[in-house]
Structures are given as C-alpha cells and as structure tokens.
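Apart from one protein chain that is not included, each protein chain of the complex appears where it belongs.
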Amino acid sequence: MRLPFTQTRLPLAAFIGLSLTGIFLFCAVFAQWIAPYPIDMAVGGVWESPSAKYWLGTDTIGRDILSRLIYGGQITIFVALASSALAFSLGAFFGFFAAVNGGWIDQTLSRIVDLMMAIPSLIVALVMLSVLPLNLTVLILVIGVLDSTRVFRLSRAVAVDIAVMDYVEAAKLRGEGGAWVIFREILPNALSPLVAEFGLRFIFAVLFISTLSFLGLGIQPPLADWGGMVKENKDGLVYGKSAALVPAFAIAALAISVNLVADWVLTRTSSLKGGRGG
Amino acid sequence: MHPVLKLVVQRLALGLILLLACSAVIFLGVEALPGDTAQAIMGQSATPQALANMREKMGLDQPPLTRYFQWLGGVLTGDLGLALTNDADIAQSIGQRLGNTLFLAGCAAAISVPLAIILGLIAARHAGKWQDKLISGVTLTTISLPEFVAAYFVIFLLTQDNVLTQAIGWVTGGSGRLLPVAMVFPGMGFWERLNAVILPVIVLVLVVLAHMMRMTRAAILNVMQSAYIETAELKGLSPMTVIWRHAFPNAIAPVVSVVMLNMAYLVVGVVVVEVVFGYNALGQYLVDHVTKRDLPVVQAVGLIFAAVYIVLNMLADIIGILANPRLRHPK
Partner (left out) sequence: MADDTLLDIKGLVIEATSYPPGEPPKEVTLVHGVDLKLRRGKVLGLIGESGAGKSTIGLSAMAYGRGGVRLTQGTITLNGRDIRQASARDLRTLRGKEVTYVAQSAAAAFNPAKRLMEQVIETSLAHGIMTKPEAEARAVMLFRKLGLPNPEAFGNRYPHQVSGGQLQRAMTAMALCPKPDLVIFDEPTTALDVTTQIDVLAAIKEAIRDTHVAALYITHDLAVVAQVADEIMVLRHGRLVEHGDTAQVIHAPRQDYTRALVSVRSLEHEEKPPAPPILRVEGVTARYRGTNFDVLKNITVDLAPGQTLAVVGESGSGKSTLARAITGLLPPTQGRIGFAGRQLSRELKGRTKDDLREIQMIYQMADTAMNPRQTVGTIIGRPLEFYFGLRGAARDKRVQDLLDQIEMGKGFADRYPAELSGGQKQRVCIARALAANPKLIICDEVTSALDPLVADGILKLLMALQSEAQVAYLFITHDLATVRAIADKIAVMYKGAVVRYGQKSDVLAPPFDDYTDLLLSSVPEMEIGWLEKTIAHRRMESAGN
C-alpha cells in the first residue's frame, strides 16, 4: 500500500512554519541546556541593551531575557500542548461519540456545548479562576475544557458528514461492526481536518495562557511564561526599553508559524480527497 | 403566524433560555468547582472564625439553589448585591464603567465595521490578485496576535519619539506622540474622551478588523460565485449594477451576521485592552476583582459580558432570518 503523504513538495510558507515551529520545540525541550543563565537570577543591570553577554538584553530586575525567553517558551509550549491535547481528546471523543450514536446522546452533548460556547471563553475562565487556586494543573484543565467545545463541534460535524457517505452505508450493509466503521471508514477520512484543527487549538491555547498570564491570572512568579514576561517588562516601553516586545514577538512568531503549518496540512490533505491519491 | 415571525420568536425564546442557563452556569457552576470559596477568598492563613464569618456574609450557609434564585431575583430588579472587598454597591460601580466600556467598543466598531467591509470588498473584487494577497497576508498576521501583544506593539510605535510619530506630529502639528494610558473620569467632554481612547481604539480595530474583513471577503466571494451573478453579467449589466442590484441584496445577511459576530468578539477583546491602558471600565473592574477573588462582582460582570455576547449573536441570527427571501415570501 502506498502512503498518501509521499512525493510532497514543500511550499515556502510551510517550510518557514515547520522550521520555526521546530526551533521553538527544540528550545522548549532542551531549555535547561541551552539557556546561558538561570531563569530567576539577576545577572546584570536593569534593562540593559542587547550585548555579547546578554544577547537580548536584561529585564526589569536585571535577569537575562534570552534565558527567561527560553524557559518561558518551555512553560508556554508545555501548557499549550497539554491543554490542547486535553481539549482534543475530550472534544474528539465526545464529538465522534455524538455523531455515531445520534439521537438523544447527540442532542444532550450538543446542547451542553452550545451553552458553553454561549459565553466567551475568557469570561468563563475569569469566573472560574476567581474561585480556583492558580496552579499549572488548574490552568491546563480550564483551558483544555473550554477549548474542547470547538474540537467537539468540528469532529462531530466532520464525522456526521462522513457517516452519511455511501461507503459507510456500504460497510454497514456488508455487516461490519462499529469498530471497523469508526476506525477504518470514518477516522482515516476525518484525520486531515482534525490534524489541522490541532494546530489551531494549540495556537488558541498559546494565546489564551499568554493572555491569562498577562492579566496576572496565569503562570505565577517565580516561573514565567511569555505573557508574564510582557507584563513584567511593560513599563519599560514608556522609556523606550523594548524588553517587553521580545516575548510579545515570540508569541506572535510561534502563533504564525503553527498557523502556516496547519494551513499547509489542511490544503495538502484536503486536495487528496478529490485529487490524485499518489 | 407568518413563518418569519415564528422563527424570530423562536430565536428570541432560545436567547432568553440561553441567558438563563448562562446565569445558572455562572452562579452554580462556580459552586460546583472544588475548593472552599471562603478559604479561597481569605487565603490559607484565615482563622476558623473569620472563615465562618465570611461564609455567613456570602450566605454560604444556605442551599445553593435558594441563593441562586435570590441572586437571580436581585439581578432582574437591578440589585447586584455588595462587593465582598469594600462593601460597595456593585450595580452602582458597574453603571459608570459599563458606559466607558460601551464607549470604547462603540468607537472601535464605528471605525472597524466600515473599514472591514470596504477592505473585504476590495479583497473580494480583486480575489487572487496582489491587493487580495496583501490584505490577506497582513490580516493573517494580526489574527495571530493576542490583544495585549498588539497593544504593546502599537504603544512602542506611537508613544516614542520615532519616524512615525514625527511624521504624525508634522501632519497634526503636535508632538505626534500619544500617551500609553487612557484616563477617563466623570465630567469629561466627548472630544476629550475621544482623544483619550485613541490608542486603545487603534488596538481594538487592528484586532477585530482582520477577522471581520476575512469573513466579509468570504461572504461576498460566496455570493459573487453564484450562478445568478453570471446571469446578471450575461445580461450586459455594468459591474456596479451587478454588484449593487444583484450581489448586494444577497450579501447583506451574511455580512451583517459577520459584523455581529465580530462585535461579540470585540466585547472580549475590550477586557484585555482596558487592562493594558488602565482604562477605568468594566473589563478592568472584572480582572481586578478576579485577582481579589471578589465573587459577587465577578459573577455580576461576567453575566453582563455573557448577556451582551448572547444578544449580539441572537441579533445576527435574527437579521439572517429577516434577510432570507425564502422565509420572507413563503410558497
């Protein structure tokens, strides 16, 4: 059997996206070995400009920005990955479950999701965080659960679309069991939109955790993620100190590069549906 | 009953039910979360006596449903209770701030809506050409920015002495530099107020414009690809007539719906932007009290944001129903 992903020509945008995403991931995984200075130690003066010693300068209390950026990336990416993975497992499981079963199960789940989506996620998160303790687990759970609603809608819609295809009916008429129908007929065809969706959910989680941290409701000191770093250094902007822009730029770069990858996955795989399989 | 009326009434009823359900989620959902609310508010060091006092103050000794209906009754009569932290009347605190929030969101909407529609039209008209690619590329970038990141980029560009601000100053005859804060206070005149919110409005426009423009473009392209547009072209009508008489009536509903959905998005964007600029309004009030764990305030403000969001979404649906000729003129 030939793999559907062979003989791929990589467009420039996808190449940029993939390599940037790769660099971010690499730095996140090996932060402890790459970062030149410890995460929470004042090593220089306040808001020093970039130099050979401090490549990106120092922050509001003299810590090396590059080191904090690398460690911050680790936390940001970890939280975002964990919560999007949670969102994905929850959303995809219940989405497929609702689509395959239909009837009252589908109705109940869909109405619950409608309700959760009727209030903006940030507002729900703020209400929940006003009661819950602020720690990593809580943040991951809150973001993951709120974000799972979108995955639910998508996977349900995709599965419903596929479930009415004649080839699924043909499998049922053949007498195939539920497992074959879901894993061999529906899932392989639902995979490409879901993979692209994972990218979008990851971006959403990055933006969400950054925003929460910026508001002071996310990652708590002495740990810092990129959103928190913007918050720490924002006052410098007024004096022309661009320390806050570095983590801001990192957030934007990560979001854009993952966006490019997701975009490419989507066009690449959706073209397989109607086009040549080769 | 006319089918359109029936659908609209149905949608209104659904909106009401959603609102009610949201209020329950905001009030009872918080109850269901693990953890002792009083403990969370007072912190680990609170004495048992203080905790008991707090529980009584919050009415935690009564069953949740009873408290929910008391709270709901209060909300319906405009009584939102007292803040835990300073015993201030919540309804009063909200009043002025809600006005400020609506002013900010309104200014952003007034600029972004026409701009998004015009840009969307340009991108759709030149779909696939450089104008479209330029607009799409720029908006793809701004879509990837969270509000606060966009805000600090804008602050960095417009509050410092640089080429850009010098140019602006040269045109306007002032310094060209803007203040990174948006201070408003009661008794301020309209123009002063407007002057104060320039920066936050720019940020909000940036953030909301991209979404709105992209969706407008898609909606218009969708209409322009219809067979009846080809029919109109083959009638030898001028491009303006084709757009104005044949595309426009069918594009109203999707575009209005796009605008409404993005207004709802704006409501959320406003929270963060208010914090960035220290703008004394509802969003900052909410974030402040989340930090202070002042639950009654958080619930009241959360409900208001949810209500605005639900009403805007409902309006989008209703306009869609009203604009559909198939529903307006049944068989």
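First chain written, first letter: the chains are A and B, and each begins at residue 1.
Going forward, contacts are C-beta pairs under 8 Å (C-beta built on N, C-alpha and C of every residue); 3 or more make two chains touch, one makes a residue touch a chain.
Bear in mind the structure is a predicted one, so any value in this text is a computation, not a measurement.
For the chain missing from the display, the contacting residue among B:185, B:228 or B:244 is B:228, taking the whole complex into account. Although one chain is not drawn, the whole complex shows that of B:250, B:284 or B:299 it is B:250 that touches it.
Within the entire complex, the positions of chain B that touch the omitted partner chain are 226-228, 230-238, 241, 246, 249-250, 325-326, 329, 331. Chain A residues in contact with the hidden partner, per the touch definition given at the top, are 1-2, 4, 9, 165-167, 169-170, 172-176, 184-185, 188-189, 268, 271-278.
What we mean here is this: only the chains that are shown with their structure count from here on.
Each chain gets one centre point, the mean of its Cα atoms, and the points for chain A and chain B are 23 Å apart.
Contact residues of chain B toward chain A in the complex are 18, 21-22, 25-26, 29-30, 33-35, 37, 40, 140-141, 143-149, 152-153, 155-156, 159-160, 180, 264, 267-268, 271-272, 275-276, 286-287, 289-291, 293-295, 298-299, 302, 305-306, 309-310, 313. Contact residues on chain A toward chain B in their complex (touch as defined above): 114-116, 118-124, 126-133, 203, 207, 210-211, 214-217, 227, 230, 234, 237-238, 240, 242, 244-245, 248, 251-252, 255-256, 259.
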